[in-house]
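Here the complex is missing one protein chain, while the rest keep their positions.
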Amino acid sequence: MIKLTGLVKRYPGRTVANNAVDGIDLEVAEGELVTLLGPSGCGKTSTLRLIAGLERPNSGEISINGEVVAGPGCFLGAHRRPIGIVFQSYAIWPHMTVLENVMFPLRVGRHRGRKAESRTRALAALDGVGLADLADRPAPALSGGQQQRVALARALVREPTVLLLDEPLSNLDAGLRDRMRDEIRAVQQRLGITTVFVTHDQDEALAVSDLVVVMNGGRIVEQGLPQEIYTWPRSEFTARFLGVSNTMTGTVTALDGAVADIAVASGTLRCRACEGIEPGSRVSLFLRPESFRLSRRQHDENDWAGTIAFSIYQGDCWDYHVTLAGETVKVRVYREKVGLAHGDTVYLRPDEDAVIVMPESGRAPVVTALREPRTSR
Amino acid sequence: MRGHRPRRILGTVTAITAGTLLLAACGTSAAAPGGAAPAAAKAQSEAQLKAPAEKEGQVNWYTTFASDDVSDMVKAFNKVYPKIKINALRLSADQLPTRIITEQRGGEFNADVVSGDSPQVDELINAGAMQPYCPPDEQPLPGGQTLPKGYCGNVYVVTTTIAYNPAALRRLGLPAPRTFQDLTDPKWRGQFSIDPGAVNFYDALIAQEGHDKALALIKALGANQPKLVSSHTLALTQVEAGEPAVTATAYGYKSASEKRKNPTALEFVNTSPLPTSFTPIDIVKNAPHMAAAELFTDWMVSQPGQQAVIDTTNHTSLRTDVHNDPTVWNPSVWKPAYGAANISSAQYNQYATEMKQALGAD
Partner (left out) sequence: MATLTAVPPETHEPAVPHRRRFFEPRYLILFGAAVVVAYLALVPVGTMLIASLRSTFLGIGPDTWTFGNYVRTFTASGFGALVANSFGYAAATALVSVVLGFGLAWLVTRTNTPAKGFARIAALVPLIIPGILNTVAWALLFSPQTGPLNQVLRAVHLPIFDIYSLRGMIFVQSTHVTPIAYLMGVAAFTSMDSSLEEAALSSGARPVRVFRGITLRLVRPAILAAALLMFIQTISTFEVPQLLGVPNHTFVFVSRMYDALQSFPADYGTVAVIGVFVLVIAAVGLIVSQRMTKRSPTQTVTGKGFRPKVTDLGRWRWPAFAVFVVFFLVTVVLPLAMLLWSSLLPTYRPPSLAALRSLSLRNYLTLFDTPSLLDSLRNSAITALSAGLIVTVLTAVVAYLTIKTRIRGRWLLDGLATVPIAVPSIVMGVGVLYWYLAAPLPLHLYGTLAILIVAFVTIGLPYGMRYLGPGISQINDELEEAASASGAGWAQTFRRIYVPLLMPSLLAAFLYTTIVAFREISAAIFLYSQNTEVMAVKVYDLWSNGDYSTVAALGVVMVLLLTAVVGVVRLISRRFALEHT
């Protein structure tokens, strides 16, 4: 179990208002895989390095399995923490063989093992990542994926309490990335090891995590189960970061328990309400491109009329930019053989269950002429 | 840390300045040499000196003897006194006073005996770095010259001659020069070398014909675009190699021994009067091996010591009971013109500057 309390990290030459890590509180439960997700510079890697002991916090406390490893008056360096880490660059030592790389953690530090025993354990770890037969290769002779596995074996060979993964997949090509992602998750679940995984890729985060922690500006924006975070993000930042590309503003016209009627520029919507709104409130709406039904004909009078601005064929789907009254939305349509062309008239109906509603942030009032909702039948 | 470099260097300079102040504190506390010269030690007989000298077992000799000559001199001395080890430190004349004065300012008294060119030894004596001593067997200097009061030892004299390469002269169609004045003739323009630091030569010229005439001669030589070569012996080697054809400030002893080795490539001519300079030998203040130092000095100026100097180095002794190289030293043919044996540093610096300026070495 990892517990972070009020963690602050400031790099020299930066202002206090610009902390790399700015007061993080987080608990990672035993055996869980937690993802720190965010854009570059959000403090996720710094947080990981603080947990690893590669950085010294300016304030706050870190404990691993109840033992305080960093806090007022105490700091254990990385070499004295029960951790294993996989770096973005893999950091495979080029002057050693594969086996030597993996044996290294067993041959250094306080609890140095015997050579023969270390060898056996290192080979077992390599076997665990399917590389036992490459043990005597010089490390630089391996491919990217193989180096990645060596790095994983090396991180796990000491049987650490905590596994730390710093964007481990970002240097791999697309196909390999998915496979390694699944492999990492499988190993983690098999060993039941508490893991912190840093990434800027939402798909990775959603696929492997028990808990996703979204970070920005050195702080935690929100955290939750992958499906929660994906379906019902509670902040605009999360929504945008998780690929919700359509934003609209509207006004609540009616509120009925958990359901709200909202008027937007192109028409009306009935969707799940959120806290903090009442009839007349201005709200922000977030819609995923795949949360629209698109057709050539008008099925319902509430459908929004628009024209295709342009279309992109993606293989398993089509992406359209549809110009509605004064704004453009991105729409993704699956299962369609023949695409629409520029200028075609279409009708959109949002999937009302998937609309995310939040009180308007108040930062950027959208200046669109609010038209009379089309209520006539 | 990009963009901070200029500050970095400023900082370095600041740090250095701070360090300087630290050092300065030590600089001012260093003991200054000088003060009253100690009284001259009374010369003791060899029998009196031998036992304590052997007990000391060694003597540190700072010398301008050529390094291969040094080891031969040490061998000759050890034939007579095998129990006294000589640690010789060979220094060039210009390094000698600096080294000893620096050592003494640092409270280090390492040297026992010094032998070197007279202006440099004078400098040490004037600075109070030396100890007056007169070896029992030393004779007074000729030509009315005197060393500073209480100092008597002279280990040899050097003469300045004109050395040339006969083959090179033939090639250039030039006659062999006879006098220094010859070299001021325009036909010698650029064909000879001279040592701009040969103050002993200038000093001897002054002793012989007065300051103004001597300076005029040096100026005339300088106007003839000589090559400037600071080492007498290197200048000789160059002449032997054929270029330049002549050197105006060769040492007689070295020219003679080089001529013996390489008779076709080297010839030299002694002028009369012959510029001649002293090379004193003296004991250093607070010498750590006093008895051995006295014994060594006594031996060096004695008849056997002086003959050893002549045989080893081909230098010239002023003793009358030794055999000098007749091609180098024959006072009846080439009348010696002695440079001052006792020169103040102000005078020396004046001569040195005049000479350098006259030769365009400034």
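Read from first to last, the chains carry the letters A and B; within each, the first residue is number 1.
Basically, a residue touches a chain if its C-beta (ideal position, glycine included) is under 8 Å from a C-beta of that chain, and two chains touch if they have at least 3 such contacts.
Please read these numbers as outputs of a predicted model, since none were measured by experiment.
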Next item on the list: Please provide the labels of all shown chains that the missing chain touches.
Entry: A, B
Checklist line | From A:91, A:176 or A:191, residue that would touch the chain that is not displayed | finding: A:91
Notebook entry, point to check: Looking at B:48, B:78 or B:92, which residue reaches the missing chain?
Noted result: B:92
Note to self: In the whole complex, not just what's shown, which of B:101, B:176, B:269 or B:322 touches the removed chain?
What the structure shows: B:101
Checklist line | Residue, one of B:120, B:154 or B:249, that touches the chain absent here | finding: B:120
Next item on the list: Since one chain isn't shown, list which residues of chain B touch it in the complete complex.
Entry: 1-6, 8-9, 11-13, 15-17, 19-20, 22-24, 26-30, 32-34, 60, 66-68, 71, 87-90, 92, 94-95, 97-99, 101-103, 105-108, 110, 119-120, 123, 126-128, 168, 171, 193, 197, 227-237, 240-243, 254, 258, 261-262, 265, 345, 348-349, 352, 356, 360-362
Item checked: Contact footprint on chain A, counting only the chain that is left out -> 6, 8, 12, 16-17, 19, 22-23, 52-54, 58-59, 72-75, 77-81, 83-85, 87-95, 104-105, 108-111, 138-140, 144, 147, 151, 154-155, 158, 164, 216-217, 219, 221, 235-237, 361
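As a working rule, only the chains that are shown with their structure count from here on.
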Check: Where the centres are mean C-alpha positions, what is the separation of chain A from chain B, in Å?
Finding: 85
